[in-house]
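A single protein chain has been removed from this complex, and every other one stays in its place.
For clarity, chains are labelled A, B and C in written order, and residue numbers in each chain start from 1.
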Amino acid sequence: MSDIGTPPYVVNIGPQHPSTHGVFRLKVTLDGERIIDAEMVLGYLHRSMEKLAEERTYTQNIPFTDRMDYLAAMTGNLGYCLSAEKLAGVEVPERASYLRVIFAELQRIASHCMANGTFVNDCGAWQTPLMYMFREREKILDLFEMTCGARLTTNYMRIGGVAFDVPDEWYPSINKLMAEMPDRISEYEEMLHDNEILLARSRDVGVLKPDVAINASVSGPVLRGCGIAWDIRKADPYCVYDRMDFDIPVGHNGDCFDRFLVRLEEMRQSVRIIKQALEQLPGGPVTTPVPLALRPDPGEAYVRIESPKGELGFYLASDGGPAPYRWHVRSPSFINLSVLKELSVGLSIADAIVTLGSLDINVGEIDR
Amino acid sequence: MDDTAVVVAFYVLAAITLISALMVAVVRDLIHAVLFLILSFIGVAGLYITLSADFVAVVQVLIYAGAISVLMIFAVLLTPRSDRDNAAVSYAAPLSVLAGLLGAVIIFVGLDTDWRQVEGDRFGQTAAEIGQALLDPYALPFEVASIVLVVAMIGAIILVRPGNEEEA
Amino acid sequence: MRAVVAAWYDFDPFHELYEWIGDVTSSEELVYVIIAVVGATGILSFVGLGALANVWLERKIIGRIQVRRGPNRVGPGGLLQPVADAIKLIQKEVLQPRASDGKLYNLPPILVFIPAMLTFAVFAWAPDMVYADLNVGVLYLLALSSVTSLAIFMAGWASNNKYALLGAMRVIAMAVSYEIPMVLALLAPVLFTGTMSIPGIVDFQRTNDIWLAFMLPLPVFIYAISATAELNRTPADIAEAESEIVAGFHTEYSGMKFGLFYAVELINSLAVSGILASLFFGGYSLFGIDEYIPPWIIFIGKIYFFYFGLIWLRGTWPRLRIDQLMAFSWKMLIPLALINIAVVSAEVLIWRLNEFDSWIFWVYALMNIVMMFVLLQFFFTMLTKNYYRLPRRATLIHDVSVPSLPAPTFTQGGNA
Partner (left out) sequence: MSTVTIPGTQVAARLDEAFPGAVIEATAHSVTVPAERAAEVALWLRDDEEYDCKFLNCITGIDWMEHFDVVYVVSSLAKNHTLVFEARASHDDPVVPTVNTVWMGANLQEREIYDLMGIVFSGHPNMKRIFLWDGFPGHPLRKDFLALPQGHKPGLQRFPYEFPAGERSYESLASPEGPRAPSVPRLRAPLPGQAAAQDLGGGQLGTGGGGSNETRFGRFEQRPPAPPPVTPVEGEIVVENVDLNSDDEAESP
């Protein structure tokens, strides 16, 4: 019987494929429907931001960070500004720190809406959960538009604070959104927690062991899905996260469904943080004057924040000039991909798609 | 067979059946051969209808065109790609002799049989009659056939059971 | 022959037409041909218009399910959207991959259309309004559905595309698995009514004033699921699984060739709804109300009721994996169908031997509904208990806590 079988069959998933969330290509070798080998081919969206940054001033580099993880531009802005501030020793006004926290958490909710919606799409749903989650994401993007005029590439944070203070009509909108958000999240839970098909598709699929996850530098919801309570907002608080009371959601099994659950619960925790931040929001200026041509002293700094995708780190090296001597981005999507082959070999092609969806990659951030 | 329409239908269907049967042997691509075989099956089903055997005709489509051909497609797709050529069969000569002999026997039997005309209602309750026939006069062959099928199924399960590969 | 023709055209305008043609010519064959063409035109136009209406309905209802409005630009309420879609599809250039399998590539869009259309020939639209009252109507429907999957396989094979071939293989595998529960499910109404003719089955329900769905709830369930699987609609649309294999078997079809596949899917949905309505839900009869409303309106209403159910399914469920779908058929539907066949045979035997009146049907209905719930509960628990063993909420931990785990050992750290 052993000589009966299909020969290995190479299938390209991507670069243009409905489930690769961008121009990402996974070259899989199939035995029937089972994956026996997988190879990633990256670089279709490579814009060489790290090189470009070496010819631009620190402030001019902020728009690049919008375009890395274009679904979470605010956290990209925030991480970069924090790293430049650490290198240059710039203090940030308290109101700006609070606004940064609020916008970063709003961005987290928006990004997780997208991640969870497309994840259920990858499981084969006909867009319905995605549309529900887009409803809330739209409102969050409206809040961004109110504040900085842009919805996706916000370019809102500045070195030394934020670009603009929020307008007056922003407060009732965000209060209304925050009031209805917990119900909405419960609605998603009702819709999806008891769905046998979703459970069948994602429970025990793509199980990531905690020791492998740590060894593979996995971070964010993927790491928390394995049951490891690690969150940079708690472990190494930046901005004013140390004044906020929130919990770290962790999964039980490390499978795709756990990652989905962790993201869903993180949305709820983000609402908690935003509510506290809105209560504590002080008055005052939102930016510190910083020279346009910021010249930090020679030195190096590594700053990391908890972006929706995981640990977003910026390694900046300065030689005293107006442009970074070296700017490296530790992008969570890219490094979370380290486990993709580990997870997908042995699965069927359908499960590999679900696993890829649960890792929540963003190609803009992978390729930079 | 007095109806001209039926006669025309018979010749058309017979042509379809025979030509596609010939194509099964002639075409090089095995998948095409299987698809022609299905066309041949459907032609046979049409012939059954001209014989007022509506139940057999529909079952012919359901079982042969729908199920048996699927098994054949599976068999073809599970064969390694290099063997998927209809022409390179080393047994061509002996097999064509065998097929010729078989054809001769069938033609002889066909000519020798005393064919009876169908009487009465064209489309009677053929299904019910077949059911009666299977469970009354032909009960033994029917049961034997089912036992054979069960044995075949058990054999197939044993063959593909996981864990068998280490022994092999 | 005259009897057959006359039966179909008790529908008044056609009856007059028939009389008129009968006056003009005395050739029976000619009358037969003319009337057959008229009837076929009627069915074709229903199916064609139905497919257009389905496009609109499907988009509109799914829009509502997904908290959006659906098409609302072209025509009032977006009613002309399907027309616009069709015009767009017809205008598009039809591309054929150079490496595709020549003529075989062009056949399937037509081949899938034939069985879809033929299905409607055996439906009973009203008393004596049947295009072809076959003695083997139920088997005929099953035979047609098996031919459809072959055409889909041809499409996938001839496209010479890896996604398409994967889709084709899935269709074939699924056809093998789901034909069996489907046949077994449809056996139950045949056993009960003693006929395979669809008008006969509808008539049985009308004369006894009961729907077979009450007596045979389990076959309804089994048939609905296996028909959804054969239709390639969402919980089981693995053959075109958008998120996995792009568009499956019709990846390489563009323009109106794709349009035909799309239309066939909608027509087949109508056909499945029609089968459900005729075999289990009384067809054109509605507990005496069909005296006042034209029966064919009742029948079409029922068809669209079940079609709405299919749209609802599509809007709500994710897709199963292929092995899960197979397991669902082999581990759940086939055992259920076999149990059901045994029970129904016993019931029919008791009924026939004792010559009970139709009150026995309500007893059977009660028994079978209870049986269905018990069996479904049992099988669902068996199939899904593994998924519920872990909590379906993330655990909340207030502080960072990471256990110090030893590093895993790898034979080769290489990946990617």
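One rule holds for everything that comes next: a contact is a pair of C-beta atoms (placed from the backbone, for glycine too) under 8 Å apart; a residue touches a chain by one contact, two chains touch by 3 or more.
All figures in this text were calculated on a predicted structure; none of them were measured in a lab.
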| item | value |
| --- | --- |
| Chains in view that touch the one left out, judged over the entire complex | A, C |
| Chain not shown: contacting residue from A:96, A:123 or A:214 | A:214 |
| Contact footprint on subunit A, counting only the chain that is left out | 42-44, 46, 48, 50-51, 54-57, 212, 214-218, 228, 230, 234-237, 242, 292-293, 299-300, 302, 304, 311, 313, 315, 317, 321-323, 325-326, 328, 330, 334-335, 337-339, 342, 367 |
| Subunit C, residues in touch with the chain not shown (by the definition above) | 399-400, 402-405, 407, 410, 412-416 |
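Heads up, the rule we're going with is that only the chains that are shown with their structure count from here on.
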| item | value |
| --- | --- |
| Shared interface partners, meaning chains that touch subunit A and subunit B | C |
| Chain pair with the higher count of C-beta pairs in contact (B-C, A-C) | A-C |
| Middle chain, criterion being Cα centroid separation | C |
| Chain separated most widely from subunit C, comparing mean CA positions | A |
| Whole-Å separation of chain centres (CA-atom averages), subunit A against subunit B | 59 |
| Distance between the centres, which are taken as Cα means, of subunit C and subunit A, whole angstrom | 42 |
| Centre distance in Å when subunit B and subunit C are each reduced to the mean of their C-alpha atoms | 28 |
| Residue numbers of subunit C (touch at least two other chains) | none |
| Of all residues in subunit C, those that touch subunit A in their complex | 62, 65-68, 162-163, 166, 234-235, 237-238, 241-246, 314-324, 380, 384, 386-388, 390-403, 405-408, 415-416 |
| For the subunit A and subunit C complex, residues of the former touching the latter | 9-12, 17-19, 33, 39-40, 120-128, 131-132, 135, 193-201, 203-204, 209-212, 214-215, 224, 227-231, 234-235, 247-253, 257-258, 261-262, 264-265, 337-342, 348-351, 353, 357 |
| Residues of subunit B that touch subunit C when the two form their complex | 5, 31-32, 35, 38, 54-55, 58-59, 61-62, 65-67, 69-71, 73-74, 77, 123-127 |
